[in-house]
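Part of the complex only, each chain left as placed.
Each chain carries a letter (A and B) given by its place in the written order, and its residues are counted from 1.
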Amino acid sequence: MFSAYKDTIEDGDLVLGWMTRTAIKPIVVEKKEGLFNTRYGAFPHRNMDKYGAQLGSMSKQGFIHLIHPTPELWTLSLPHRTQIVYTTDSSYIVQRLKIRPGSTVIESGTGSGSFTHAISRSAGLAGKVYSYEFHEERYNLAKQEFERHQLTNVIPTHRDVCNDGFDIENIDVNATAVFLDLPAPWTAIPHLERVIDRSVVSRVCCFSPCFEQVVKAVQALQEAGWVDIEMVEVAAKRWESRLEMKRSLDEAITRLRDVKARRETGLAKRNARIKVETETGVEEEESDERDAKRSKTESGHRGYNPWGKGQKIKEGDESFEWTEVSKCEQEIKSHTSYLLFASRLPKLGEEVFDKDMCVRPYSE
Amino acid sequence: IFDNPRIQPNTYCMVKLPSENFRVVKLIPNQTISIGKFGSFQVNDILGLPYGYTFEIQEDKRLRIIQEGVDDHDYVVGAKGALLEPEETNQTLIDTSESQTLSMAEIEEMKKQKTLSGKDIIDHVIKGHNEFHKKTAFSKEKYLRRKEQKYLRRFTPQPMCSSLLLDFYLEKDYKKVLDMSQEMLALLLSMANVRPGGKYLVVDETTGVLTAALMERMAGEGLIVVAHENEHPNLDALKYLSMPTELQDRMIKSINWLQFFEPEGEEEVPEKTPEQIASMKPRNRGAYFRKRNRWLELQNVNDLVANQGFDGLIVASTLHPASIVDRTLHAIGGSRPVVVYSEYKEVVTEVSQLMLKDLRVLAPSIWESRVRKYQTILGRMHPSMTSRGGGGYLVHGTRVFPNEEVNATQ
């Protein structure tokens, strides 16, 4: 599922049932008896044929889209999204750690396992992802999920890496990329030396919400011989495109002229009526009140109404002019965590140097 | 698979200089490479060594490896010591050009003396600065960094990769990569779900950096069809990666928009019988195979187009992207990502607006990602004072199949 696309949905396949942007539910297809019940209607699994299809509910009242999982969409479908590494962070981490097909990666902790999916995808079937989790229940859940999702390159381990390190019995981990999402990364950093590949450049990223954690991690990295230590933040914003009605100044003036004319007409009428009323002895106050009400109705939406005030206008309605604008999401994630990167350069053999610690002079 | 941890002969290499600038050099054995005012070095001296180490050019042209925390940041990290006390004030500092007692000529003279290292020169310059000790920690830091950039004869070879290529083009001429930042490239690759074995329809006006990044993520498996508006696509950046030509030929196919939309206009190159081929002149035989292969490739691409065979549409183009999406979407498979990058938000907004109206795309969103780097020196941590503006935007949607029956009743 996560290592290649399918077109046809078959029994046992994972489908994301897309109702809205914020309501995406994973479905494991059982064509015989499966039924996906939502507030948009019921969807029998037997109707799920094709990834990408728009599927009508049994009652034809609603629909969903049948979406193929990707690590990014999977992240969106998780119920508890507070602990996850967002795509803007995770994509940057993958690029900076140079996680490529064939890479060996360490991740700790596993957490919800959502970032593990992204690393697994990028490391490919030729790569390996060692994912450590100290919380037993979370470890078990993640392990089951990785199996269900056939992330065959992921090796989950139940471990407190801060105390017990990253070594795995009988396995030479030899990682080139390390991601530490731990409350106290500085306690785990010294253990890395044993499990990174010292014949090439290794890279680490510590993911910490607080500044003070970063400071301690920097110290630990320096002490452990890591170089090119750099902290960054990723600031992400999502936008939606929209159409805003273009209201012209001339229309506003025309409308004011119209309102004025109608008020004056009303006033003239009113004066005429007052004259009549005075003659007939009807109280002026009462009539004033009536006039006020009437003029309110008149100056409502009956006159020149260039922008459809009081009407229900659909965005983009061709009777009006529109401006294309972009609108930022209402609430932005202004901070996820600080990202602290560092590299560990490979060991140099002694043969490289001469006695002055200079690179051995070149000889043909 | 085309990453080599050691510096290889006849490959391109990025050389980082003390000024934080990059220079691209080709490492031809036995040659000397000049890195401007920073001096020059022998290619052979670094061949076979790992990337990432910083070398200092000695007076005798030999290279010394700098150890970070020992030799490196002598002044800046050394600030932990006595040199820079952050609570100092510059109450009495009078910093005019007269504060420096060394003349320009004297400094130039020192630079010519090969026995003096960059560090020695900086020491002299500091000693020559009457008012240096009165500067605040911050101005000392700034002053020293400026001097370091000027006098240190150091360089760091880095392996070529899509990220460095972006840095390189952004500095040289950002239009060549449509002002795309590393974080936006990274986001694009994830949103497009790029991985080994994928088949991507790509419009790449980033001089090939985007295609290079795809190649890095695909490791020799899959297909990149580059659609373009000229006779040949501009994928110049690929030449800097140490990637076998055979691999490029196998994975990257190009097609121009005329061939894409009017495949019938291409003249068929019919298959010849073995007898016919045997009877051809050698020169003509080569031409026949070339043309025939090109023809078969085009047929293959057109088959993918006709059968929704692509695993993603990735557009980074100045040719009206909304039309490109509108008219190539039919070629993309169900539930596959559609990702359009532009330097301008207005352009992706238009694409997003089009996608909102098009039932073939689900949930288009515009994304902006901006990385902020910090001066990561303990005791003096703060975000970089300046950084590049721009970086670009992308819109991401998912290709879906509208159900007419359903939409009629909605």
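What to note about this one:
Methods note: contacts are C-beta pairs under 8 Å (C-beta built on N, C-alpha and C of every residue); 3 or more make two chains touch, one makes a residue touch a chain.
Every value quoted in this text rests on a predicted model; they were computed, and no experiment measured them.
Recorded composition of the complete complex stands at A x2, B x2, labels matching the chains displayed.
In the analysis below, only the chains that are shown with their structure count from here on.
Mean C-alpha positions place chain A and chain B at a centre distance of 25 Å.
Looking at the complex, you find that chain A touches chain B at residues 3-5, 7, 18, 21, 50-56, 60, 63, 65-68, 70-73, 87-88, 90-92, 94-96, 98, 100-102, 118, 121-122, 124-126, 199-201, 211, 214-215, 218-219, 222, 227-241, 243, 316, 324-326, 340, 343, 345-346, 348, 352-354, 356-359, 361-362. For chain B in complex with chain A, the residues that touch the partner chain are 1, 3, 5, 42, 44-46, 49-53, 55, 58, 62-65, 68-69, 161, 163, 182-183, 185-187, 189-191, 193, 195-198, 216-219, 221, 311, 333-337, 345-346, 349-350, 352-353, 356-357, 359, 362-374, 376, 378, 381, 383, 393, 398-403, 405-407, 409-410.
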